[in-house]
Structures are given as structure tokens and as C-alpha cells.
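Below is one structure, written out as C-alpha cells; the observations come after it.
Every protein chain except one is present and positioned as in the full complex.
Here the chain labels run A and B in written order, and each chain numbers its own residues starting at 1.
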Amino acid sequence: MRLTLNGRPVDVDPPGETTLLDFLRDHRGLTGTKRGCDRAECGTCTVLLDGAPVYSCRTLVHRCAGRAVETIEGLGTVDAPHLLQEAFVAEDATQCGFCTPGQIMAAVAVLARDADPTDEQIIAGLSGNLCRCGTHPKIVRAVRRAAAAMRTASHG
Amino acid sequence: MTGFAYHRPSSLDDALAALAEPGSLPIGGGSDLLAGIEEGHAAPTRVVELERIPELATITTQADGGVRIGGGVGIALLAEAPELSAFPVLRAACTAVGSPALRAMGTLGGNLAQRQRCWYFRSRVGCFKHGGTGCAAVDGEHVYHAIFASGTCHAAHPSDPAVALLVLDARVEVRSVRGTRMLDIEALYEGAAENVRSETVLAGDEVIVAVHLDAAARDGAQHWEKLTQRGAFDLALVSCAGVRRTDGSVRIALGGVAAGPWRAPHSVEEDIASGGLDEESIEALAARATYDATPLAGNAYKVQMAEAAIRRAAKTIAN
Partner (left out) sequence: MADPTKTPPRFVTTTVEVEGRTEERVVEVPAFPIEPWGPEAQLTHVGARASRVDGLLKTMGRAPYVTDVRRPNQAYAALVRSRIARGRVTAIDTTAARALPGVLDIITHADVPARTRLFLPEITYFGQPLAAVCATTPAIAEAAAALIRIETERLPHIMTVSEAETSETLVRPGLSHNLMGGGPKVVERGDVTAALATAEVLITREVRTPCALHSALEPHAAVAEWEGDRVTVWESTQGIFRVRDNVAKAFGLSLAQVRVICEAMGGGFGAKNNAGAHTFVAVAFAKRLGHAVACVVDRPGEQIDTGNRPSTWQRVTIAATHDGQLTAIDLEATVPLGIAGWEESPGDIYHELYACPNVRTSVRIAYVNTGAMAAFRAPGHAEGSVGLEMGLNALAQALGIDPLTLRERNIATHDQRRGRPYTGNRLAECYAEGARRIGWTSRATRTASAPHRRRGFGVASQVWSTGGGPPAYATVRLNPDGTAEVLAGSQDLGTGTRTILAQVAAEALGHRLDAVRAVIGDTATGPYNGNSWGSMTVASLTPAVRMAAEEARRALLDAAAGILTVAVDRLATHEGRITVRDDERSLAFGEVTAKLGNVMIQGHGSRGPNPDAVGIVTTGAQFAEVEVDTETGVVRVLRIVAVHDAGRIVNPTLAESQLEGGIIQGLGYACFEERPLDVRMGRPLALGLHDYKIPTHADIPLIDGHFLEGADPQANTVGARGIAEPAIIPTAPAIAGAVADALGVEVPDLPLTPWRVLAALQHAPQRHSP
């Protein structure tokens, strides 16, 4: 089977039971996607499948055949961070940081749907991503900030 | 998780043939099946993908205004499907499912066929569905359990869309190599509290090919409410769907209260349909609706919640 991983085609043939999370972390060494619960209850493993947020812990790799998977590693780099990543730093929207990649991937999906989301839309879009440090207010602010920056960038 | 093969069928026939072989199970989004495999109440040697089979992946509006929803259509898609704009109760129920990721992963068929979330069932302890006797929840921890007992199991079915489909008189098209059958959504969950292998009547080789909504169920007044502890990412303590059809008839259903979606007594629906209700009569009919409730020691609050939800539904869909 072939899937697209962060923009690049990848040919793989893992056992049927291999989850996307196992594949990313244990086969590909992409440890930015976190394993918080392994049972679709926390959101730390959120990645995008054809642009939609999914919990990679309960998504089989085979389900991704012919589809595009995007992980936090595909988003930005330290030298060229994504506007969401910059906004998360600017708003201090990380505490322990373990939920952060999942929050950001969920936020990418929110902003892809709506360039100028309301707080309610942001909250709804991130409501499947838990945070135990209680960073929620700053995460929502960061997404709002990134949305504004992305609108400016696309108009500028 | 124990090993299994993954089969992406080339056609519906291919899928059905694969499912006819022992050890095969259909997979939708996978969130419930993979949990079941891990927890040990499902042990497929092969899973068969359904969501990309054309017949299962599409929503079709019929000439008469009825709608056929493929069983593999994603919940997230349904939540916003323009084809369902005349069925807002279903869109609202789909929007209420889990979280954005669970909605993006989950399919309608998978959601309807998901297993109970009961913690005894999931822990495989004190549960007749796992070879035990009776239901440990009855004298145990059952705050989330059913208040309308219909058999041994006291779990409350977790599906939100099922509740909306019930008030829409949806029919479920089920297919296997042995043929096709149409079931009322109510019939899909017949015996849910006694069935061991599943909460639905689906045989191991059967799949939900489509859900059909009749044109007569379009528009009118439609209402949805889901009562939860958390503001999101939670199962219903009680959910309520209500419709008043354009012909004036009323249907009310609850989720979170029984082993499957639960339909209010017809006399209650008829009273709501007859209209002209004041606060007092609405209160009385809500109380009548839950008259047969048999709550356990620790979940009688759900009766209050159910009545509140029915009152609100009655008010919103009243003339």
C-alpha cells in the first residue's frame, strides 16, 4: 500500500493490525505524535488524514492507503515555524507540551475550514484534545492569534 | 492487539464474500472495533474495510425527496451534509457525537453497530455478555446505565444518531451474501439487552449498507438535545430527539436510557401532536412518558433528566 506522509509518498506493507500511531512512532520514528491513552480518549495522537483530524491510536495504517497523512513534523521547522506554532509560543499555549502537537493539528483543521473562526468554533474544534495542565484559555487565544496572522499573510 | 489481516474490497460483493468467511469482521472508522479487539470481545482474523465501497460511501437524494445514506459515510460528513438539510435532527445528533476526530473517523454504520460502553462489559467482568451471569451494574456502579430495562443487560446504548434516526422512522438496509433485508431502526436493536455477541440483530456476515429516510420525514419541526456532564467529548446521560412531521404527527425518542434508542409511548406523542398544551399538561405527559421507567438505586436522576428533555422537546416542536 502507498500513503502520503507529510507530502511524500511512502510504500509500506505493515501487518493489518498496525495502528497509524504505532506506524508513525515505532516504524517511522516520528515521535512528535504522542501516545497519551492509546484508546481514543485524549487527543494527544491527533494527526490529519486527508485534512481531517483523526486519533492515530485507533486508525489502522491500512485505512490510510491512498490518502494523505500529516503530522506535526510536516508542519513547520524550528527555523521556519508554522504560524500556529509561533502563536502557541507567543501566547504561552504550552505548559508540559505533551498535548501540544495534537492541539496544533486539530487547530490546523479548524483553520482550514474557517479562516476567521469564532471562539466557539475553536473550542468545538479542539474539544477532543484534552490538556491536563489547564492551558486551554491560552490555546484558544493562540489559535485566534494564528488565524489573524494567517489572514494577514494571505492578504499581504 | 492480536494480529489480523486487512482487506480492502474491490466491490460490495467482494466485501460481502469476504465477510461470509469465518473470522472476518467489518470495520468502519475502527474506534469501537479496535477497542473491542484490545478488550477481548472481538477477535477477527481479518477486518474488511467498508467506507470506500461506492454504495456505502454516498448520500443520495431520491426523486421523492427521500434520502439514502450509505453505511460507510462519515459522521462528520453527515453533520454538515446539504442532502440532510431537511433532517436537522440527524445533523444535530451527528454533531453531538464524541469529538471532531471521532466524527471524522466514525461511519454511520459503525456508530449504529458500536458496542455498549458499560465499564463491566468493557472490563469483561460480572457481565453475561462475557460468560458471566447477570449484570454486575444492577447492584454495582450504574450511574450511567439504563432506566428502561428490557432484559439482562442494563447498559445504555451510546449512539446519538440512532436516537435521531428513530424519530425519523429510518429504515436500515442490511446485506450479506445471503441477501438483503430492510429493518426498522427499532428492529435493529431488538433484543439488545439479551444479545451476547452484539447489541444489534446483525449477523456476523451482515453489514449496514444504507440507512433510508423517507420523504415524509423531511422538515416539519425537529429538535435535538444531548445532556452530558462535560461540555463536549462525552456520552449522553440522556439525549432527546423529537419531530413534528408536516402531517402533524409527532415522534419523541431518548438516548442514554435503554439498551437501544428508546421511543416514547405513542399516547404521549399523540398528546403532543394534538397541541394546545400548557405547562401543567406538558409536565404530566412527560411524567407519563417515563411511567414505565425502572431506574436502579443510583440512576433515578435520569428519569428527571428524561422528563426535562421531553418537556423541552414538546415545547420546541409544539405548534
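By our rule, a residue touches a chain if its C-beta (ideal position, glycine included) is under 8 Å from a C-beta of that chain, and two chains touch if they have at least 3 such contacts.
Given the structure is predicted, the values throughout are model-derived calculations rather than measurements.
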item	value
Contact with the hidden chain (one of B:D13, B:E141, B:E270 or B:D292)	B:E141
Residue among B:L227, B:I272, B:A293 or B:A313 that touches the chain left out of view	B:L227
Where the missing chain touches subunit B, by residue	1-2, 40, 117, 119-120, 122-123, 125-126, 136, 139-141, 143, 227-235, 237-238, 298-299, 301, 304-305, 308-309, 311-312
Positions on subunit A contacted by the hidden chain, ascending	17-18, 22, 26, 29, 31-39, 41-42, 44, 71-73, 75-78, 81, 84-85, 88-90, 92, 94-101, 104, 122-124, 126-140
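Here is the rule we use: only the chains that are shown with their structure count from here on.
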item	value
Geometric centre distance via CA averages, subunit B-subunit A, whole Å	29
Residues of subunit B touching subunit A in the complex	1-6, 8, 27, 29-31, 34-35, 37-38, 46-47, 49, 51, 76, 98-102, 104-105, 231-233
Subunit B partner contacts - residues on subunit A that touch it in the complex	15-17, 19, 39-40, 43, 46, 49, 52-55, 58-60, 62-63, 65, 106, 109, 123-130
